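One protein chain omitted, others in place.
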Amino acid sequence: MDVKKAKAAIECMLFVSGDPVSLKDLSDVLEIDQETLKKIINQMIDDYKENTRGIKIVEINNSYQLCSKPELYEFVEKLLKPKAKAGLSQASLETLSIIAYKQPVTKSVIDSVRGVKSDACIARLLEKDMIKEVGRADGPGRPILYGTTNTFLRLFGLKSINELPPIKDLFKE
Amino acid sequence: MDVKKAKAAIECMLFVSGDPVSLKDLSDVLEIDQETLKKIINQMIDDYKENTRGIKIVEINNSYQLCSKPELYEFVEKLLKPKAKAGLSQASLETLSIIAYKQPVTKSVIDSVRGVKSDACIARLLEKDMIKEVGRADGPGRPILYGTTNTFLRLFGLKSINELPPIKDLFKE
Partner (left out) sequence: MSINIKLEVFEGPFELLFHLIEKNKIDIYDIPIAEITEQYINYIKMMQSLDIDLASEFLVMAATLLEIKSKMLLPKIPKEAEKEEDPREELVKKLLEYKAYKDVTEILKQKLIENERSLCKDSSLADEIIDSFALPDRLSIEILVDKFKELMIRKQSQKDIEHSKIYKDEITVKDKIVEVLKILSIEKMVYFDNLIMNCINKLEAILTFLAILELIKQRKIYVEQASNFDKIIIRRR
């Protein structure tokens, strides 16, 4: 398959899927090795930068997703009045940071770092699909462990959890 | 606004909307008269014909919608077929499971359990003859009640709805 057709097929698949599509799935469908494919997608990411384009490709956890360009948000807002804003309170954002850095993490650990109960924040973050249950901890009651989602990565513009801004190492000081 | 930016904004709005957007709405948002706008969109329709593109703009009744290119459908099919192993999309399976266990049930109950609108899923399940209308609930608006069909029983290998596996042990753990 030539590069042009591959690009068209990728755009088509990402458009239909809506959700992120993994590099592996794209590679399987197109029968192009992952390395070559990655180069093609990176070219596409550049192509989308052209100022006649209103969408872009976002990389999340080795998957790709089509998203609208943030600088055109004003038009979308005028047309659809979407509930785009995450609408998270300072408390929810703090809770989210702790989960992002400490994941997988239990509610009681989050509570102890914040010094207050985080139940309501956790409920809100679950509802917003920013976090999810990722398992159960050992120990009494087998408490739920929380981790962040791909939605979290996308909304914060992170390719993976490794791209989180560095946090002060508390135990080195 | 220059034509380039208008094109980007149009692509962006059509992408986020998903549904057809009327020429009038686009014209209102962009503050470009409908005639000029129509010319720009026709240019875009040409731009999309380029063979690196996987999507196109379709005109329906003076409205515009982004669609995937039909000649690339084979890739979409290859991508989604493995996900169709369960026979139905995750969303439809969710909807169907609620109808199976809670029948007769209204759309609003289904929506509240799933946390999202289920109109499209219900329509497709009706079309596939997996569910049917079984009556009307009392109360305001007399909403439609849904239940499963004989086709449902046959496809899931059940003699009757009483053979659905019990789920009451769910809250024991």
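Note that the chains take the letters A and B in the order they are written out, and that residue 1 is the start of every chain.
Basically, a contact is a pair of C-beta atoms (placed from the backbone, for glycine too) under 8 Å apart; a residue touches a chain by one contact, two chains touch by 3 or more.
Bear in mind that the values here come from a model prediction, so they are computed numbers and not experimental data.
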If I consider the whole complex, including the chain that's not displayed, which of A:Leu23, A:Ile40 or A:Ile144 touches that chain? A:Ile144
Contact partner of the left-out chain, one of B:Lys4, B:Lys24, B:Lys49 or B:Lys83: B:Lys83
Pick from A:Val3, A:Ile40 or A:Leu155: which residue touches the chain that isn't shown? A:Leu155
Kindly state which of the options A:Lys5, A:Arg53 or A:Arg114 is in contact with the chain not pictured. A:Arg114
Absent-chain interface residues of subunit A come out as 15-19, 56, 58, 65-71, 73, 76, 82, 84-86, 88, 90-91, 93-94, 96-98, 100-101, 112-117, 119-120, 122-123, 126-127, 133, 144, 154-158, 164-165, 167-168, 170, 173
Suppose we count only contacts with the excluded chain; which residues of subunit B make the list? 15-16, 18, 68, 76-77, 80-81, 83-84, 86-94, 96-98, 100-101, 113-115, 120-121, 124, 128, 155-158, 164-165, 167, 170-171
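Simple rule for what comes next: only the chains that are shown with their structure count from here on.
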Which stretch or stretches of subunit B touch subunit A in the complex? 4-5, 7-13, 15-17, 21, 25-26, 29-30, 47, 51-55, 66, 68-69, 72, 75-76, 78-80
